[in-house]
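Only one protein chain is missing; all other protein chains are in place.
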Amino acid sequence: MTIKDSRRSKLIYTIAAWTISGMIFFPILWTLVTSFKTEAEAISASPSLFAFDWTLENYRDVLSRSPYFNHFWNSVVISLGSSLLGLLIAVPAAWSMAFVQTKKTKHLLMWMLSTKMLPPVGVLIPIYLLFRDFALLDTKLGLVIVMTVINLPIMVWMLYTYFREIPNEILEASRMDGATIGEEIFHVLLPIALPGIASTLLLNVILSWNEAFWTLILTAANAAPLTAFIASYSSPEGLFYAKLSAASAMAIVPILILGWFSQKQLVRGLSFGAVK
Amino acid sequence: MATTNSRTLARFMLLPSVILLLAWMIVPLCMTLYFSFIDYNLLVPGDKEFVGFLNYEFFLTDPAFFESFFNTLYLVTGVLLITICGGIGLAILLDQAIWGRNYVRIMVLAPFFVMPTVSALVWKNMLMNPVNGLFAHFAIWLGFEPIDFFAQMPLFSIIIIVSWQWLPFAALILLTAIQSLDREQLEAADLDGAGPFSKFFYIVLPHLSRAVTAVILIETIFLLSIFAEILVTTSGGPGYSSTNITYLIYTQSLLQFDVGGGSAGGIVAVIIANIVAIFLMRLIGKNLEG
Partner (left out) sequence: MGSITLKQVTKNFDEVNVIKPLDLEIKDGEFIVFVGPSGCGKSTLLRMIAGLEDTTSGNIEIDGIDATKTPPAKRGLAMVFQSYALYPHMTVRNNIAFPLKRAKVSPAEIESKIANAAKILNLTDYLDRKPGQLSGGQRQRVAIGRAIVRQPSAFLFDEPLSNLDASLRVNMRLEISELHKSLATTMIYVTHDQVEAMTMADRIAVFNAGIIEQVGTPLELYKNPVNKFVAGFIGSPKMNFIDAPQNEDANVSCIGIRPEHITLSTEQGTWAGTVGVIEHLGSESFLHINIEGKGTVTVKADGDCPLKYGDSIYLTAPANKVLKFDNNGLTIR
């Protein structure tokens, strides 16, 4: 193949890739663009991608007419709270499994993953009733608990794979150097594992932010995060495209940005290490 | 390999996770199992009588169950077909030397990070709406009658939306797998005189088989529980034409308050998911040993 040929094939591939990825990205782009249109322009029969009067009116409307910030805050508390709580529980577990391996470790890990495969409807009614009886329905605390538990297996798994990459000898060296178990974890293990812990946290924030089964079922006006709030646009109100777009944009943009940072960890976390 | 001390400590540190997951899994599951054998409706106060397998009988012989069972099947296989084929194509394309690969990757990946309720609403209203949706405008511009997606093909429309959400996942995992392919294998194939097609079928595809299996199993786990997309687009309708098992159980339990019937359905769903899960666990288990 000559250099000219290879440049030409690169050009062809580039055009194909950009066209297809553009189509995949289009619904998001369209949402972002529409959020800056007036309602009239948003439903215009000859829609325009950029040539229109850009306006921030929709954002102002969404923020002033609905308790948007309230729901946004719920999302932040639930996703961040459950991820941090999960980390607190998962780090010791992952430490145990990675560095004190026994014959049972593998079975335990598999069992933890298997809980992730339990369909939510299998426990829907008891959880709903228990939440009702313990006054946890429509509370942030209730959702933090649920999110922590459903994401715990993924957290333990991800941390386990990161910890496994740390040679046991380094931890043994710290023991020989006179470190207590606390010093071993805080001075040696955590600093080395920090990148892995950060990406675990990131992926779990994303997963909890977008979770839309338990949030829809267990919350109402009070503790509803953005997933549930946006669902309320499925009423005819959703036909106000520009406002729907503005609300949607505010719900997805923060997580899109976080998501792009965590693409590598995504593969690792969601494939449970089946693909590396 | 460790000392008794650290083993005791390790057991102690595992405890919170184990207890939490045990409480999440065993306690509610036992309750579901118990509910599934009694006559229990939240709207009808009174005795919770033991009814044996009656709830299962009602659930499994309900025509709605059959319809939603097949809808679930279509939904899962439809999405799998689209995402796997599309994913392999995308992965191969993104593996080529192209200008701006990082930007392309970012765009392809984006739908995965969009919350299900947003993607469902955006597709339903802004793209697929028969009057004001972009597809309708486009159809009219081309001189066709616009399609009323959610009235004429509700399940297919949901398949499209869900596929759009999961295509990035499949593409990303398969891309990672392709990139782990030993380049020397392909060079050896070049020297052996293999063309692009035989290279794809004899080297790339076998190499991907593991990743494809992983994608199939993981997606299946999630796709069996599709809920939000149905709730905000069709609410399962018209009739039961876009109701899957998850949604059916939801309506029985929390809209009709039939705890017994919903629980029986929940147990059925657990059994179905378990069949998939067993295969997935085998795959992961193999990986653990390696």
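Letters A and B mark the chains as written, and numbering starts fresh at 1 in each.
Operating definition for what follows: contacts are C-beta pairs under 8 Å (C-beta built on N, C-alpha and C of every residue); 3 or more make two chains touch, one makes a residue touch a chain.
Worth saying up front: this structure is predicted, and the values here are computed from it rather than measured.
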- Query: Which residue among A:Ile12, A:Leu29, A:Leu56 or A:Ile170 touches the omitted chain?
  - Reply: A:Ile170
- Note on the structure: Checked against the full complex, the residue among A:Ser6, A:Thr180 or A:Asn222 that touches the missing chain is A:Thr180
- Task: Quickly run down the residues of chain A that touch the omitted chain.
- Result: 103, 167, 169-170, 172-180, 183, 187-188, 191-192
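Everything that follows uses one rule, which is that only the chains that are shown with their structure count from here on.
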- Distance from the mean Cα position of chain B to that of chain A, given in whole angstrom: 16
- Contact set on chain A toward chain B in their complex: 9-10, 13-14, 16-18, 20-22, 24-25, 27-28, 30-31, 34, 43, 45-47, 89-90, 92-93, 95-97, 99-102, 106, 108-130, 148-150, 152-153, 156, 168, 181, 206, 209-210, 212-213, 216-217, 226-228, 230-231, 233-234, 238-239, 241, 244-245, 248, 251-252, 255-256, 258-260, 263, 266-267, 270-276
- Query: Contact residues on chain B for chain A in the complex?
  - Reply: 1-2, 6-7, 9-11, 13-14, 16-18, 20-21, 24-25, 27-29, 31-32, 35, 90, 93-94, 96-101, 104-127, 129, 132, 134, 137, 140, 164, 167-169, 172-173, 176-177, 180, 210-211, 214-215, 218, 221, 224-225, 227-228, 231-233, 245-246, 249-250, 253-254, 259, 262-263, 265-267, 269-270, 272-274, 276-277, 280-281, 283-285, 287-288
